[in-house]
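One protein chain omitted, others in place.
So, chain A:
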Amino acid sequence: MRPPRNRDSADVNFDDSWNVLSTAMQEMYKKNASRLSYEELYRTAYTLVLKKHAEKLYNAFKSFVAQHLRDMVANELAPLASNTANSLSADGLGSTVAVPLATADQREAGIRFLKAVKVQWDDHCLCMRMISDILMYMDRVYCKELQLPLIYDAGLALFRDHVIRNKEFQVGEHIYAVILNQIRLQRDGDLVDTSAIKAAVLMLESLTEDKIDGETVYSRSFEPKFLRSSTEFYVAEAAKISRECLSGQYLVETEKRLKEEHERAMTYLSVSTEPKIISIVEETMITKNIIAVMHSEKSGINQMILNERMDDLQRLYRLVARVDPEKTDLRNSLMTRVTQQGTEINRDALEDLKKPERAKGVSAQNAATMTAFKWVEAVLGLKERYDRILNDTMDGDNKVQTSLTKAFSTFINQMSRCSEFLSLFIDDNLKKGLKGKTEEEAEAVLDRAITLFRYIDDKDVFETYYKSHLAKRLLGGRSISDDVERMMITKLKMEVGFSFTTKLEGMFKDMKVSRDMTEEYKTYSQEHDSDRRTELSVSVLTSTNWPVSLSSGEQSSSSTCVYPSEIEHVKRSFEKFYVDRHSGRVLTWKPNMGNADLRATFKKRKYGLNVSTYAMVILTLFNDVADGDALSFEEIRAATSISEPELVRNLQSLAVVPNTRVLLKEPMSKDIKPTDRFSVNVNFESHYLKIKIPTVAYINKTETEKERKETVDKVDELRRYQTDAAIVRIMKARKTLEHNILVAEVTSQLSSRFHPDASLIKKRIDAMLEREYIERSSDNRQVYNYLA
């Protein structure tokens, strides 16, 4: 609402009225406001504004307040500050060197100064409120219209310009210096009067800057100084702690500092400063120093891992995560460490293998099994350790996990025999390790094996080993439980899919069918051949499912033998039985895989002997030999036509191994020579009635090397087929494809089984070109076409 202008005729004298007002203002500053009549003052100001003296009044008000403030600074604040000026002015006025430690006196003077400023500030605010009440009408009519700052705000601006930034005496700079000094003291562990600082900060925050939105004296003048001095402090601090303390301690200190700064910002500085100061601490204490801390020789991350310093690791992770979401440095350190430890494990294992036979009676194969066992346990131990670290201290961080996986995969695959070792590990567990354990325990062990399996690149190599181990377990009846075997297969299937395990499952099926067939044959033979003396149990194996060395005909020369007539009879009978049921199938006998139960009569008593098929054949020869007579090696060979290495092995187990010596050898020595002669040990004795005579393993180390080479060759051959198949599959689907893309596709198709190298793929492509499955495009030599 606007008042009518013509109402009051009497003009007013500005000076008289201003006199009334300025006297009142002075009274207010003297805290005598209660004696003033508000109505009178308000009316006076109201009249002045109404009479268009507003501008004059506004300026008079400003110069009055400015003068008052200047006087106040000179009389009240300057003398107080002079006490502290000596120690503070150097810092306050631009210098940014760390604030020198003030004496106790000076410190208190600083706080006194802050308090004095605060008193003046409170007074000023109060007076401004009262004055603005009196001049309310001017605010409403004049200031708003001309968009001048309201009286109260103008009063604050005056305080800013004439007190904080007073030209003769820089109150502001003193305040800053005092606060910085106090903060420094607090950082060094002193107690300081935070309430005084808080008040000063609040004051600085309520003083806004003209023309800049949202900026205050605090954010413009004080904060930069604070951040600069903090940076210096923390650079020095980081250097000091990392020099004096162990890494673990460094981390503790850093977390403490972060917490302190957070609290400081929250309690007596500004909330808006918090992220800035925190980022300074992070930058100086973490980003710039953490690598040195992590790699510290005697207390770095490696030591933390070694000593399972979970707290320290957790702290490290937390701090690193603050500054680097990728955690690159941490991940690299962990990877290096894992690879290093893994390489050590590999080296230990390889050295173990190279060692000559350690103890007598430990065959090379057992030694290999032990090494494999040790290696697998060591790797799994390492893995579990890092898993624990990852989960306990790093919240199972995905990126860290990826890095760890990569590191593990690297060193495991560096170990050329990783697949073999893992398979040996499983083999050993399935043969004896898991005996007497519950299903859960067994599953846990297998799960661990699967963990390791995941890291293996060349899964086809593993498959080959696993198959041959499984074959031996199944045929030898040495697996402790079918359920556990099946559990393992299921786990493998879950990991790599159906195709991987078809053959393994086929092996199980063969075993089952064989058992049924044995039963059937038993009934059959009772019907047809009632006076038989020999029982037969057969395993009919599908040749494609079983490891080549067991089933293919390539070793037929070495695996034939002349059976004793009873056995030969049973064999023919079974062949007839089988062919009757499955016409068109070919049966090949594998005496090297079989075993037989015999009853043998010695002088003392009768013993049941469980021996290999070959040994059985050899022993039955002695049925026709009179007691005390001997057969020579050559004679035995001629009679049985067992291949020489097999014969040597079996004779060794029958005539050399101390506890199961059912044959006597002439001359008595460890080695079997073609000239040796053998006779029945009629004085054989044993504690047991039933004796298992295991066939001596190939002691010759070169043999296992040869086996290994065979395995490798076999795998290579399989890989060639698989690569061929993949190339044809892809080309058939795509018809035309560029070389590089084809290679990439083949790689990705095969990667679940092994990591094909480019040269292999290239060779196979050449082979496919030769065999005219594909051709080079006539336009572009790099492009292939599929030929139907």
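Going forward, contacts are C-beta pairs under 8 Å (C-beta built on N, C-alpha and C of every residue); 3 or more make two chains touch, one makes a residue touch a chain; residues count from 1.
Everything that follows uses one rule, which is that contacts and distances are computed from a predicted model.
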**Report entry** Name per UniProt, for the chain absent here [options: "Ubiquitin-related modifier 1", "Elongin-C", "RNA polymerase III subunit C25" or "Ribosomal RNA-processing protein 42"]
**Finding:** "Elongin-C"
Report summary line: Touching the hidden chain, out of A:Phe14, A:Tyr29, A:Tyr46 or A:Phe602, is A:Tyr46
Query raised in the report: Among the options A:Glu76, A:Glu108, A:Asp133 or A:Glu505, which residue touches the chain absent from this view?
Result: A:Asp133
Query - Absent-chain contact - pick from A:Arg35, A:Arg599 or A:His687 - result: A:Arg35
**Report entry** Interface with the unshown chain - residue positions in chain A
**Finding:** 1-4, 7, 28, 33-43, 46, 126, 130, 133, 136-137, 140
